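Written below as structure tokens is the structure these notes are about.
One chain of protein is taken out of this complex; the other chains stay put.
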Amino acid sequence: MLSTAWILLNKDLLLEWRTRARLNALVFFALATLLLFSFALGPDSTLLARHAGGYLWLALLFASVLSLGESFRVEQENQCLDGLRLVPTDARALFLSKAVGNTLLLLFLALVLLPVMIALYGVTLSLSPLSLLGVLALGCMAISAPGTVYSAIANHARARDVLLPLLLFPLIVPALLAAVKATTLVLQGDPMGQLTSWVGLLSAFNLIYWGLGLALFPRVVED
Amino acid sequence: MEDKRRSLRLGLAVLGVVTLGVGAWMGLFWAPPDREMGDVYRIIYVHVPAMWMSLIACLVNFIASVGYLFKASWKTDSLAESTAEVGLLFGVFGLVLGMLWGKPTWGVYWDWDPRLTSMAVMLVAYMGYLALRRFIEDPEKRAVWSAVLGIIAFMDIPIVWYSVRWWRSLHQVQSTPQTVHPDMTLALRVNAFAFLFLFLAFVWSRYRIAQANRLEELALPDSLPDAAADGGLTRTT
Amino acid sequence: MSTSDALVLDDVSRRFGRRWALARLSYRLPRGRSLLLTGHNGSGKSTLLRLIATATVPTAGRLEVLGMDAVAEREQVRGQVALLSHSSFLYEDLSAHQNLVVLLRLLGREDPGGEAVALLARVGLATRGSHPVRHFSAGMRKRLAIARLLAQRPKLALLDEPFGELDPAGILEMERLVAELRESGTAVVLATHLVEQGLSLCEERLHLVEGRRVEP
Partner (left out) sequence: MSTYLLLSQVADAAERVGSGRIQGGWEFVWASYAVAYLSMVLYAVSLWWRRPRPAASRD
């Protein structure tokens, strides 16, 4: 299963590279969102710095809806998903490859946004950059696992562009809360030692939804 | 058979309405006012049962969803559909009652109280569930996918609850009245049973509608002369 | 009992919403024989092929492919059956070569790159291997799709309108490829409008009208 997932992940990354114009558009979309937040809140730099973590995750969340939707649109174009199923390919490997691929894409996006955010909002980093990377990775994973399942479902429905955020946003509220809190703590320091409990919540969310995704995804793609 | 069920359903509804009448009288006039909250607390008799019914609906929806994935049957699919809709009804007006309660107690309609906030988040999730059902035409696919959705959404309830509570921990969480008069408990119980009867009557009626819709979607007017005897309501896969 | 048959359809039906695409179809195809499926558009040919390929499941009835149950043992069936469908199963933004390499790697082949080159040569796309599929014509896609099918080395090949969208030369070539498949011991189920071409390639014939079997 893992080797199949690896092949599929390579295929998705190759596809992403061949269509990098789309990837660029996604990056600029996320950057524009980040910029718009600062316009919406006025040039109050202390306020911006205080809520920088929240804006970063909102920008990522909006971008993720686009990238998640795209990840299964590619498979639907010539019914490639059917083609993969009939090879045969393990559906769980398919889930793993898509979820990991989406995580990597979001993480890449986060790393592009990070320096921009630091410059734009005047943020300083209190804890180690490594812990920030860890929080970002956990948060991206938390969006991707349920996002992959929902994207596969929404892709076959009418009005899929509305449906995916409608399904996904309420579901990942806890992950978003935890990610924002943890990011803010990493940026501004953690005198009360709250970071571990938020990271714990984020990890539990990941554990549950990666597990559920693996268990349920075969039913989603098979009849 | 059908007549018997019909009268049973009607009886359930009548029982619910009568109990609700008694409950309303108890809640509004019979039960004593609360020490701290005065008469405003009387909203509890409609607000709390509504929230309970909403949670029961989520639970039944989850069980029906799991059941469908283990053994495909239109019955569990219809049950899941009806509980989602009825649960959403109770949840939405329960939430409105919570806001009406919040205004005189906290001074604002919306206080980011963990329970109400979690409930609001879950209601949006179940609205998505119903929207998905509406947007997929193929009955088989709709049943499978909404079952997956029902499971995923239900697992989210405790996580949402914990995360919102931690998120709000800077603010004192409002607690249930410490000194509960026994009459209050009784009034709450009567109202809860009234809501339960109505809930069951609603779910049952909605279930019949769902089953009839399935039948219509799958009706086979002119083909399969022999195999169609069961109306296509049994699945062999 | 049924192991001597390549295909056993026992009262198979498939419903899409209110419409029965296949209605109570029973049929047996002996091993080693090839089957020609005929019928108008919407007669259920494609649905039958997708059922045999296990891309979809029967609403009612039992279907055995090469002695295996098409629902319970679908993984094993998929390993021995390949489908050339109306949809090409190709990634538009990958090159022809890359498309084949991904498939061959999934199949666990030793030398995906080399085998892909050989396959491209076999279907007459040797010079186009590095072009993205997005720039291919309909006929070229068909060729690449058949290369995809050949790569799977099926025991039973399911061909849905393989001659569609091909020019006369392409049709001849496709006939040659199907004949080659047959010679190499692969049974073929062929759905096509071109009854003459089909009859020359297949021994058995099944004519469908509105999802039912009718004597042609």
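List of remarks:
A, B and C label the chains in the order they appear, each numbered from 1.
The rule is simple: a residue touches a chain if its C-beta (ideal position, glycine included) is under 8 Å from a C-beta of that chain, and two chains touch if they have at least 3 such contacts.
The shown structure was predicted, so the numbers you read here are calculated from the model rather than taken from an experiment.
The missing chain lies against subunit B, touching residues 13, 20, 24, 27-28, 35-40, 42-43, 46-47, 50, 86, 89, 92-93, 96-97, 100-101, 103-108, 110-112, 171-172, 198, 202, 205-206, 208-209, 211-212, 216, 221.
FYI, only the chains that are shown with their structure count from here on.
Leaving out only subunit C, the chains are still linked to one another by touching in one piece.
With centres taken as mean C-alpha coordinates, the chain found closest to the middle of all protein C-alpha atoms is A. On a Cα centroid basis, the chain most remote from subunit A in this structure is C. Rounded to whole angstrom units, the spacing between the C-alpha centres of subunit A and subunit C is 38. Note on chain placement: the centre of subunit B and the centre of subunit C lie 48 Å apart, centres being C-alpha means.
In subunit B, the residues that touch at least two other chains are 237. With touch defined as above, residues shared between interfaces to two or more other chains in subunit A number as follows: 223. Listed in rising order, the residues of subunit A touching subunit B in the complex are 146, 149-150, 153-154, 156-159, 163, 166-167, 169-171, 173-174, 177-178, 181, 197-198, 201, 204-205, 208-209, 212, 216, 219-220, 223. Within the complex formed with subunit C, the residues of subunit B that make contact are 137-139, 217-221, 223-224, 226-227, 232, 235-237. Those residues of subunit C whose C-beta lies close enough to touch subunit B in the complex are 11, 13, 15-18, 20, 23-24, 57-61, 71, 211.
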